[in-house]
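One structure is given here, and the rest of the page talks about it.
Complex shown without one protein chain; remaining protein chains in place.
Labels A, B and C are assigned to the chains in the order they are written; within every chain, residues are numbered from 1.
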Amino acid sequence: MILYSFLFALLTALLSLFIRREYNYIRWILYSAVLASLTFLIYTMNGLWGYSESFKLLSVGSVDFSLNFKVTPLSWLFSFFTTGLSLSISLFSIVKNRHEESERSIGFFWLILSVCNIAIFLSADLLTLFIFWEAMTFVSFFVISPGWTKSFKAVNYYFILSILGAFAMLVGIFFLYSKSATFNIESNIAQLFVLYELNSPQAIFITLMFVLGFFTKSALMPFHIWPAEAHSEAPDDFSSYLSGIMIKYGLYGSILFLVPLFVFISKFSQTQPMSNHIPLFSHILAWVGAITSVVATFLAVKSNDMKRLAAWSTVGNIGYAATSIFILSSMGVAGGIFHIINHAIFKTAIFLSLAAVKYRTHEREMHRLGGLAYKMPVTFLTFLLGIIAAAGIPPLNGYASKWMIYQSLLSGRFPFLATMIFLSSTGAFMYLFRALHSVFLGQLPSKFDDVKEVPFLMQIPMYILMLLMVIIGIFPGTVLLPVNSILKSMNMEEIKVTYTTMYSMLSSVDAPIVFLVFAGSFAFAFILYLIGKPRRHVELLDNYTAGQDPKEFGLTREMYHFALKFYEPFEHMFDKYPRTNTKEFYDSFERKINETGSFIKKFYSSSPRSAVYIFTLSIVLIIIYGWLVW
Amino acid sequence: MIDNRLIYVMSLLLFLVGLYGVLTRKNILKMLVAVSIMETAANIFLIGLGYISNSSAPILSESLKQVNLLGSNISDPLPHSLVLTAIVIGVGTTALGIAIAVRLYSHYRTLNINKMGDKDEL
Amino acid sequence: MSYNSAILLIAAPLLMAFLSFILGIFNKRIPAILLVLTLSFNFYFSTYLLTLVSSKGVLVSVISGFEPPFGINLVLTYFSLLLLSLIYLIILSASVVFVSKKTDENTVKVATLLFLFTAAASGLLLTGDIFNMFVFFEIFAVANISLISLKKNKTSLKGSFKYLLLSSIGSAFLLFGIGMIYGTLGTLNIAEIGLRFYELSPLTGAFIFIMFLGAILSETETFPFNFWITDSYKGARNFVNILLGSASSVAALYIFFRLFFTIIGYPINNRYEFLISMDARLIIALISAISVIVSEIGALSSKSVKRILAFSSASQMGMILFAFSISDFNSFSAALTLIFNLSLSKAILFLSSHEIMKGAKEKNIESFTGGLGRNPVFSALFIFGSLSMVGFPLTLGFYGKISLVASAVSASGYFSILVFVILLASAAELFYYFRLMHKLFVSEQNHTEKTKMNWFYAASGSLLLAVMIILALMPKFTERIVSSAAGDMMDKTTYIERVLKAEDLK
Partner (left out) sequence: MRETSFNTGKFFALIIVAVLGIFMISPFFDTGSGKKISPRLENLKDRVSLHYGLKNVNDASKNIEECQGDYYTCREGVKCNNVIYKETADAETGPANLVTSIVLDYRAFDTLGEITVLFISILGVALLMTGFPALPVKNESMIQSAGAKFLVPIIMLVGIYIFLHGHLTPGGGFPGGAVIATGFLLMFMTSGDYNFRSRRFKTVETAAGTIIVALAIAGLIFKDSFFANFLPNGRLGDLFSSFLIVIIYSLIGIKVGSELSVGLRNLYTGEKDD
């Protein structure tokens, strides 16, 4: 059933290549239909825990390649939400891609990507996971960079890091396989635990390989640079997919493999170093997550491009979720999963609204925009709700998950981690509201006078997302109850939650009440706004230059925009501290490789005599080596 | 009574001379000569393998009516035939090498190999 | 029943080579047609023999009526016939490409060269006599040199001269090695040498090992020995690239296997070991790992497409040699899968890149720009080829690479570290192939007039692609041939027993 639906989707994708470019929208309607049926299919699998499918492939040597799928609470939750979100994005894309020139292949790859997405979540063994992981990486290359020179440079970081991570994971998988002779995830976790007791360095090496694989994909600390490049240069509607869904694979892998392992260790191991009642390794990873979120927040504050800003915000959120997952308490893991799902929703909303803005204005730099709220009210509202959720302000879903993360950090006694998360959460206010203000509020540049709201079909997904944010905000139990069954299937203690109320060790929250309070205060503020003094519209230049023509000073309108260098003073605060630029490190690495390459190339095109020389020299070196080891 | 090792060592020395020639000569034709020397050295080595002292050539004639049971009155005929093949192969390679050299000369107007390692479109 | 007619695999192309030279005087098209016909015959006959061998085990075909070890004999093993069929397939596709060109004064000669190339490849893979192998090795080398130098420009001449020097030195080395074997063991039959190699003193064994290394490593495009590759690939004509990159490499790998495993290696505990004092397996593994790294870095900074493909070929060969060096059943299976992948996809890549770059002045990566619009069929072929090359999941390359990792990790010691290095290097491979593919998608320029389709190229490309897809998507079939061939590679005893007609070796 699962496999056939995949084949069906792939076949549709293949056939759709033959649709002519003029009928782009038919193709996208087709994709939406396929995604809708996939979503429905996954929905019907709710509760079929343990349902599995297996499909044998080639077996070469000792390895039996086969595809194994299995439905578990964890995989169901992730696959259902991600497929549903991609359905809403594809609805958005129907109109958006109607007039795109180089569109033909994007949709094709995207549908393959959706299949890989579901398959990653449903895969029952490590090899299947790896197969679709790698396929997803390869295919996403073509979607992020559909033949654009600029996005090619951007995708490089993503691609190289992902591939290195995937290969590291491959090595890890096969080291384990050589011990356990199976790819089954549970038995491999058990095997790795045994290995921790027997040969600790090797076990740590294997775990590290998995960590590399997961962390490169989820852009955690040393690999945090790629989202800013890739998300911002990808096609606009795809950015939301990339940021909302694809970046979560690493965290999914961590929940699937690392968390049970660490839980195992913290429960049963006598030999492993512990810190704060969790394994030291896990604690370090939690720290990596926290540091990532802080760094990402600072970088988001600095960025002027709205898509880059949203991308950095994604990295920050991934950081929270990672921290929360790796402290291994039930509350933490549940909060992490909850936050992953919430983030998928609100970040999709944010990116879709940005895509809508760009669809109408063709502009990305924030200081060239402004005042679009009146022109594009639905987009504005989506963005507003999105950033409210992202900043973790109460009535919406982001609040619920952030609350759980704070609760778990505090009740687990991780004060420093909690401080860092608080810090970056505060930073989120700084950059998100700046984005809101500079894009949607403030002065409307005159060139955007005839900008209209996006077509209705593009608004539908926004309505859906807004609705989701509100509903989950009011009834966190809709997600948390399935999360509870995940915890149960992972043999962890369940958290205490009802449809509307969340309980922790320290306190409890009744979400509808919170919502009512906030809705009430909003209503109050709105009434104040209505009865207040009517506002007068002032032109930007009138305001700042006292009537003089700025062109005389060689200044442009954009330079007066308050969003330009908005946080420069804040940046100056950190001028004193030495800065390590990760991107520069990667770039210099690339340069070094290129230099070596030119050197090798020169050798290869040198004269035949040097060829013979090196030939003989190498033979002699082998001989000398032979003498040495004799 | 000649020690066979003498032949082996001499052929090896010849081989090394040829190798040294390939490594140090600049002229293409001289390199080809050096390669030929190497091949000749290998052939001498092969011939040397079949040498039995006080034996005659492996051709039955009035003076050699019959091969004795241990084959100690003839030198080993197999290396001779191998060398025959190897020589012809060497001739073929050398001919081809010379043809390439002629062509290279017509491109570069020199036989100096060092002047051919030019940086054409790296 | 005797299987002596297997010699037709060599004799038919040889006869046709001489015959077509005469017939070509009357009509220049005749040799080309004969070429395709002969190759089809050879392919059919080799697959027929393959089915025979798979049911009956190793077969021996006698030449001149003298049984081994005295006469020269052909040994039909599953492994050799499998690779031979593959080589025929590739030569067939290359000759289809060759046939599509307009005839000129050289057509007949080149067709004759291709016949001789086929004969040499058949001889190399089938012969059971080491000196005979040397002779075919030389025919093969001379054929390659002549083919490389066909264009007669600076690059191709330099490349072929390098190849000539290296292969001449290599053949002198090989001759010394063969001489040493004959001088000590008194035989030239590969089976008998393999049987008695352990009798040799360590120094003699090391001598032969080094001589063989010197002889074969430049043919297998291994790094410090392969300085001919870039010039040769870059300077050669398109169908020659296909032959060099696919057929020659496969043949070279086969010789490598025979020299080092059937002759020197000795199967112990389900794994080949070398009974000479230095750890020969480790040496081969080290060389191949270095080769992979260097070639990947070289390819990474190259701009010329053919040079990139040449370097990539070298790195793939390094990977296969690495798989050989692990030398157990699993790694041999991986190596076979990789060999299939390398030869088929490299042929596709050379073929399609030539068509995509048609009309471009500079044959570098920029000439790929907008290929998908200009030339959709060949761009699609190129994409399929490179996806298989880099190991996109569920292609041949993927199976090969993964099972290589699996076998390396389960082998002890250094191999698991080296495979990690190799994997890192192959990330670079991914990068430059994706760079090329990305260029195909670029549609910023507006010159999207389609290039004229070359149906011969398309036919031969899709033939190869079809084989590749069949191999990847028919698990049972591929599994059977791979495991039979790998089993055949592991089973040295049967080889010796069958050749020497000795039943009591075990």
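Please note the rule applied: a contact is a pair of C-beta atoms (placed from the backbone, for glycine too) under 8 Å apart; a residue touches a chain by one contact, two chains touch by 3 or more.
Here the structure is a predicted model, which means the values were calculated and not measured.
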Which shown chains does the hidden chain touch? A, B, C
Can you work out which residue in C:Phe45, C:Phe131, C:Phe212 or C:Phe311 touches the chain that's missing from view? C:Phe131
Option from C:Thr77, C:Thr184 or C:Ser315 whose C-beta touches the chain left out: C:Thr184
It is residues of chain B that touch the chain not shown, namely 1, 3-5, 8-9, 12-13, 15-16, 19-20, 23-24, 49-53, 57-62, 64-67, 69-72, 74, 76-78, 80-82, 84-85, 87-89, 91-93, 95-96, 98-100, 102-103, 106, 114
Where chain A meets the left-out chain, the residues are 606-607, 609-610, 613, 616-617, 619-620, 623-624
Logged for chain C, residues touching the omitted partner chain are 2, 4-5, 7-8, 11, 14-15, 17-19, 21-22, 25, 62-72, 105-106, 109-110, 112-113, 116, 119-120, 123, 129, 131-132, 135-136, 138-139, 142-143, 145-146, 149-150, 152, 176, 180, 182-189, 195, 199-207, 210, 500-502, 504-505
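The criterion applied here is as follows: only the chains that are shown with their structure count from here on.
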Sort the chain pairs by how many C-beta pairs are in contact and tell me the top one. A-C
Centroid from C-alpha atoms only, then distance chain A to chain C, rounded to Å. What do you get? 44
Provide the C-alpha centroid distance between chain A and chain B, rounded to the nearest whole angstrom. 68
Taking the mean of the C-alpha atoms as each chain's centre, how many Å separate chain B from chain C? 28
Set of chain C residues in contact with two or more other chains: 158, 161, 165, 169
Spell out, as numbers or ranges, the residues of chain A touching 2 or more other chains. 598, 601, 605-608, 610, 612, 616
In their shared complex, at which residues does chain B touch chain C? 15, 18-19, 22, 28, 31, 35, 38-39, 41-43, 45-46, 49, 78-79, 82, 85-86, 89, 92-93, 96-97, 100-101, 103-104, 107-108, 116, 120-121
Using the touch rule from the top, collect the residues of chain C that touch chain A in their complex. 158, 161-162, 165-166, 169, 206, 210, 213-214, 218, 224-225, 227-231, 277-279, 283, 287, 294, 297-302, 307, 329-334, 337, 372, 387, 390-394, 398-400, 402-403, 405-407, 409-410, 416, 419-420, 423-424, 426-428, 430-431, 434-435, 437-438, 440-444, 472, 475, 478-479, 482, 486
Taking the touch rule as given, give the residues of chain A at its contact with chain B in the complex, in rising order. 598, 601-602, 605-610, 612-613, 616
